[in-house]
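Excluded from the complex is one protein chain; the other protein chains are retained at their positions.
To keep things simple, chains are lettered A, B and C as they appear, and every chain counts its residues starting from 1.
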Amino acid sequence: MPDLPILDLTLAAALLFTGWRTLAAPDLFKAVVLFIVFGLFMALAWARLEAPDIALAEAAIGAGLTGALLLDALGHLRARRHGRSLQDPQP
Amino acid sequence: MSAWLDPVPWLILLPLIWATLAFILGPRRGGRLAMAGLAIQLGLAVYLATQMMATGPRVHSLGGWGAPLGIDLLADGLAVAMLLLTQIAALPLVIYARAYFSASSTASAPQWEGAPRRMVPSDQFWPLTGFLLAALNALFLSADLFNLYVTLELLTLAAVGLVALGGKPSQVVAALRYLLVSLAASGAYLMGVALIYGTYGTVSIAHLTPLIGTQPPPAIWLAGGLMMTGLLAKTALFPFHFWLPPAHGGAAAPVSALLSALVVKASFYLVLRLLLEPLAPMAEAVSWLLGLLGAAAILWGSWQALATRHLKRLVAWSTVAQLGYLFLIFPLLAPDGLALQAGVMQAVSHGLAKAAMFTAVGVLMLATGRDTLDGLAGVAGRLPLTIFALGLAGVTLMGLPPSGGFLAKWLLIDAALGQGQWPWLIIIIGGGLLTAAYVFQVLRQSFLTAPESTHFQPVPRSMEWTAFMLAAASVLLGLRGVEWIELLAVV
Amino acid sequence: MNALLRGCTVLACLGLGLGLAWSMLELPPAPIQMPGLVASHMDQSGVDHPVTAVLLNFRGYDTLLEVAVLLLALLGMLAAGTTPLHASSFKEAPMLTALARALTPIAVLVAGYLLWAGAFKPGGAFQAAAVLAGAAVLLRIAGLLPSWTTPADGLRLALAAGLLVFLGVAASGLALGGLLAYPPEWAGTLILLIETSLTVSLALILAGLFLAGPDSRPPEEQS
Partner (left out) sequence: MSTGLLYAMTGVLLFVLGMGGLFLRRALMTKVLAFNIQGSGAFLVLVGLGQRSGIPDPVPQAMVLTGIVVSVAATALALALIRRLADNDMGTGDEP
């Protein structure tokens, strides 16, 4: 597949890697930071897909606002539970 | 005819408007707004039904563009039947809710450990209910797969907010579980929509049905599978039922009634609509699976209802079981339309009967201050109307004549016999017997004599009467079955 | 959860992923091509940017319901009883305060630009609202904005104003033959009206997702 630009392949790999690490990270703070990075890669992917509106929204809302919400919730959990993460009561 | 007078858009606009106003004006005016809005909505739904019987299905092009560029609303027999159920069940429920919230705030409101403030549950009940009803009406009328995704999310968020209403720990846990299941399910649905858009370039159901035809590519099979799985999880069909008993069993009584009577029916309606129209080629492949899951739901749900000692849990498990009947229709769907009529009749009669049951149970819990079967002793003497309502709703669920439930099961048995699929009869009749067992368990307990020390809280009469009216409607529905069946014939 | 079940779940997810990927490989071109259809109706849409035209005109109904979804998130939070932004760990940070003071006017300018740009290039109400909400959150973290209790009357009106304006425009479209129908010569103005009111309300809602706090008033004042 010679017509595939290296940039797109790298970006796809980066998305998959950060996505996977986000979910695999045992430390929630690390997971949230990785998720914000994932959101920024998503914004780049939207730009590559000629969707600048979504790129803008993803950066502002997807990564920015969701990231802030996540960090805020995490800070709250840390304060209340001394870092113990909340678990789903049933498997 | 001027579009001003078209009831189709107003059925969506009106609840959106009163929900927003209820939020702005605050809870005290919310109840009145809700009642006024719903009364008009009920009128509109009846008007739409009569109009449609005369002139056939209605299409309303939003923005005047028309699919595939714009979004179309479609009111056909199936959609209007569900709209009627929604407004008919919701109007008594908001009357009930007004009395319920004023009664439960004057009665000793349960306090729990570490409660940060005294909750006033009705604060957000009215706007949440308004958005919930708007989502339901919008969902029944939408003819656009992506728009349906948005209505599903609207419905989910409204329903989750209602489950969490009051903020008791058990409610928050149930709401969160419900939200996560619903979000995963919506994600699966959206993936299916993405594949369909990618394949055909449109999400308009009317355009997709001929395009998909009879031999769709593998991508559409996978899309259909994802969408079906997501919708079944939202309908709480066995084995996806696990989220339902805590959510419906833990919420405030009017909320449980709204959720069990209406919200789970919405995703069932979508399964039916999709398998009848765009995904018809899949119907044959999955109908048996759906029927078997329905049968399992009937047996397992009824069994659990029989085993529990908690009143609301019992009614919630009964919902799991009764939803199973809805899915028995899929292996029996045939051009004669019997199974479809049975499905809609079951959805409507269960909707009314379950609303009656949850409201009646709410009355009992308010009176006894407890949520257990054991606490019921002596209730029959004190609240005979409520116990009568509970019994009437039980008649519908069991499927005894002349109730709507009887008509539904009769049509189902007729369809099964007509196609020589008699094994379903065992499930239908067995489920009815199990239902009778758990309904009688409640009734028997309520007729026991109460211990001397028992103290009953007074309950507003309007709550008892609304429960009774819902139950009576579910029974009398059987006598008006012909009209509903004629309505369904409008396609 | 036992290892076997985990393994099966992983395998099922992998299988689904491979199946989906394979099914997309040999799809024929779509029979309906929307880009052409949208382009041919742009002159009636009232705006020059195709995405905005779809978002607020052709499929404006989706956007109307989406605004309701966002308001519902806030309603759900209030219904469950919320807790305020965990700001204690950020206190005593003069740098942050200075930063918040400096960035807020810039955020307002950027939001205004995004709103105005939406008519003919990327941008629009949602992006603008996110920027404004970001500024509000920064102000809150810096301690320059109070936490909300249950939103008061005026605030509730502002939160819902965007949706109300949108609903009003949608309903008046009925006079022209359909919900959300705009007369072509007015479409641009109406879209700008909707977007402006949405920007304010959405920014407040998004900020509210951070700022909404528990009601500390005594019970008798509530009801």
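Here, contacts are C-beta pairs under 8 Å (C-beta built on N, C-alpha and C of every residue); 3 or more make two chains touch, one makes a residue touch a chain.
Not measured: the values here are computed from a predicted model.
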| item | value |
| --- | --- |
| Chain not shown, its touching partners among those shown | A, B, C |
| Selected residue (touches chain absent from view) among B:Val160, B:Ala257, B:Leu333 or B:Ala367 | B:Val160 |
| Where the missing chain touches subunit C, by residue | 1, 6, 9-10, 13-14, 16-17, 20-21, 24-25, 27, 29-30, 33-35, 38, 50-51, 53-55, 58-59, 62-63, 66, 69-70, 72-74, 76-77, 80-83, 126, 206, 209, 212 |
| Contacts of subunit A with the absent chain, listed as residue ranges | 1, 3-5, 8-9, 12, 15-16, 19-20, 22-23, 28, 31-32, 35, 38, 42, 45-46, 48-51, 53-54, 57-58, 61-62, 65-66, 69-70, 72-74, 76-77, 80-81, 84-89, 91 |
| Subunit B residues touching the omitted chain (full complex) | 112-114, 116, 146, 149-150, 153, 156-157, 160-161, 164, 167, 169, 172-173, 175-176, 179-180, 183-184, 187-188, 190-191, 193-195, 197-199, 201 |
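Assume only the chains that are shown with their structure count from here on.
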| item | value |
| --- | --- |
| Dominant chain pairing [most C-beta pairs in contact] | B-C |
| Centre-to-centre distance between subunit C and subunit B (centres being mean Cα positions), rounded to whole Å | 29 |
| Inter-chain centre distance, subunit A versus subunit C - centres from mean C-alpha coordinates, in Å | 19 |
| Interchain centroid distance [CA atoms averaged], subunit A/subunit B, Å | 36 |
| Junction residues of subunit B, two or more chains touched | none |
| Set of subunit A residues in contact with two or more other chains | none |
| Of all residues in subunit C, those that touch subunit A in their complex | 1, 51-52, 83, 85-86, 88-89, 114, 121-124, 126-127, 130-131, 133-134, 137, 206, 209-210 |
| Sites on subunit B touched by subunit C in the complex | 2-4, 6, 9, 12-13, 16-17, 19-20, 23-24, 26-28, 60-65, 68-71, 105, 116-121, 123-125, 127-128, 131, 134-135, 138, 146-147, 150-151, 153-154, 157-158, 160-162, 164-167, 171-172, 175, 191, 195, 198-202, 207, 211, 217-219, 221-222 |
| Residue numbers on subunit A that touch subunit C, as the complex places them | 51-53, 55-57, 60-61, 64-65, 68-69, 72, 75-76, 79, 91 |
